[in-house]
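Everything below concerns the one structure shown next.
Note that this complex is displayed minus one protein chain, with the remaining chains in position.
Every chain is named by a letter (A and B) in the order it is written, and numbering of its residues begins at 1.
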Amino acid sequence: MAGCLDASSVAAVLARMAETRPRVHCLTNTVAQNVTANMLLAFGAIPSMAVHVDEVAGFAQGAGAILINLGTISAEGELAIPKLLEAARDHHKPLVLDPVFVELSPLRRHIAREVLRLPDVVVRGNATEMAALASELDAAERVTRVTTGKVDHIEGKRGALAIAHGHPLMTKVTGLGCASSALVAACCAVETDPVIAAGAALTAFGIAGEIAAAKSAGPGSFAVNLIDALASLDEALLRRHMGERA
Amino acid sequence: MAGCLDASSVAAVLARMAETRPRVHCLTNTVAQNVTANMLLAFGAIPSMAVHVDEVAGFAQGAGAILINLGTISAEGELAIPKLLEAARDHHKPLVLDPVFVELSPLRRHIAREVLRLPDVVVRGNATEMAALASELDAAERVTRVTTGKVDHIEGKRGALAIAHGHPLMTKVTGLGCASSALVAACCAVETDPVIAAGAALTAFGIAGEIAAAKSAGPGSFAVNLIDALASLDEALLRRHMGERA
Partner (left out) sequence: MAGCLDASSVAAVLARMAETRPRVHCLTNTVAQNVTANMLLAFGAIPSMAVHVDEVAGFAQGAGAILINLGTISAEGELAIPKLLEAARDHHKPLVLDPVFVELSPLRRHIAREVLRLPDVVVRGNATEMAALASELDAAERVTRVTTGKVDHIEGKRGALAIAHGHPLMTKVTGLGCASSALVAACCAVETDPVIAAGAALTAFGIAGEIAAAKSAGPGSFAVNLIDALASLDEALLRRHMGERA
């Protein structure tokens, strides 16, 4: 049975983020790069997004975590992926895969399969994407599955969590799923249990969405308020939105 | 003589958009990708922006419409264009061309010429861009010309429309012309007459601009409010801004 995190566990991850300010190296789609970088900064992490095959390994080796998002995968990005996988393997970096629209593209399925040869990958996708990758996920070693939707389901070797935060406006802004994968990666840089890391990221993200939605007139203002809310999170706010008493 | 659409015609197109939620496959410039995706979502459509030559055909074949925008055309994007044209031809997908800055680039003029070999293309540009492409447009088969500016002029084989909505702040935010081309493509996915489709898109876009401008302190807040306004449009709002009684 899936459990849930309490506010102090989420706050503890966020506190380590604020202290250590991990850099997350993101190979991500050009649509979501800006919102992903701003979300990481609001969360207390540092984004880097180099893609050139001659420098991407160096950026990844020194990062706290690595994100591979297939949203607008380019030929250049495709060449960068083996470098990122090697950096993750050799330097023991947590790696998050976001298989955007994998159900529409044999190329993306092929790349996802290559990424999943690495053990301990965290995969964050929506239900359609996760279903399209089911056999690859079943074959992967110690994978953590993060399926986001109205309720987010996180399943790893060491446990499972269900997160019921967020707001429907989150589906009306481009790149928010992609950005949430980057937040999961940021938490993996400061929390060794990927289930707890993903749970902390998605709880914080979902609560920021609830706070932002209450102030917003539509998806445009929601996107702005979401970044403000993410930057404002503290344990008291988390507690209030998680129905806990101080 | 150019006519204009009434609110119920525009609302009918938007209602079909909300029902069918067409996916618009956009090969578009990296500056405008984010705002284009957010505008499409606010409009009720779904954006996809794959560019890799090994997957772009698959994305285009299943889409409701295709957009080709030359704003930051890359070597990779250039390779993708023949695939998009083939998908449009073989699968009868409406295709919109946005010839950004074509007056500055022989490369873009050359690509535009290739795109215009396809019949039934809709071309959306400003007066300078449309003038630079005049001979190509004259030679094109069943082209629909959409020249946007203070008044938008739409000319097709089956008629012409003039749309006098919008606000000067729309020229102060990057990518709004590009995004409007994507909205035209979205409407083409749910309305077979390209003149009516373009008219509905630009009327809705222009009215959203009027609503947003009334609330905005400058181009930054205008860009945010424009997305809120686009997501809030209904027949009553359209009617009010089109000077019609209920």
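Note that a contact is a pair of C-beta atoms (placed from the backbone, for glycine too) under 8 Å apart; a residue touches a chain by one contact, two chains touch by 3 or more.
Since this is a predicted model, take the numbers as computed values, not measurements.
Student: Which listed residue, A:55, A:90 or A:141, touches the chain dropped from view?
Tutor: Missing-chain contact among the listed residues: A:55.
Student: So one chain is hidden, and I want to know which residue out of B:41, B:190, B:208 or B:223 touches that hidden chain in the complete assembly.
Tutor: B:223
Student: Return the single residue from A:37, A:121, A:143 or A:161 that touches the missing chain.
Tutor: Here the residue in touch with the unshown chain is A:37.
Student: Residue-wise, where is subunit B in contact with the chain that is not depicted?
Tutor: 29-32, 34-35, 71-76, 78, 101, 104-108, 172-175, 216-221, 223-224
Student: Could you pull out which residues of subunit A are in touch with the chain that's been left out?
Tutor: 30, 33-34, 37-38, 41-42, 47-55, 58-59, 62, 76, 223-229, 231-232
The criterion applied here is as follows: only the chains that are shown with their structure count from here on.
Student: To lay subunit A over its twin subunit B by CA atoms, how big a turn is needed, in degrees to the nearest 5?
Tutor: 120
Student: Calculate how many whole Å lie between the centre of subunit A and the centre of subunit B, each centre taken as the average of the chain's C-alpha atoms.
Tutor: Roughly 32 Å separates the two chain centres.
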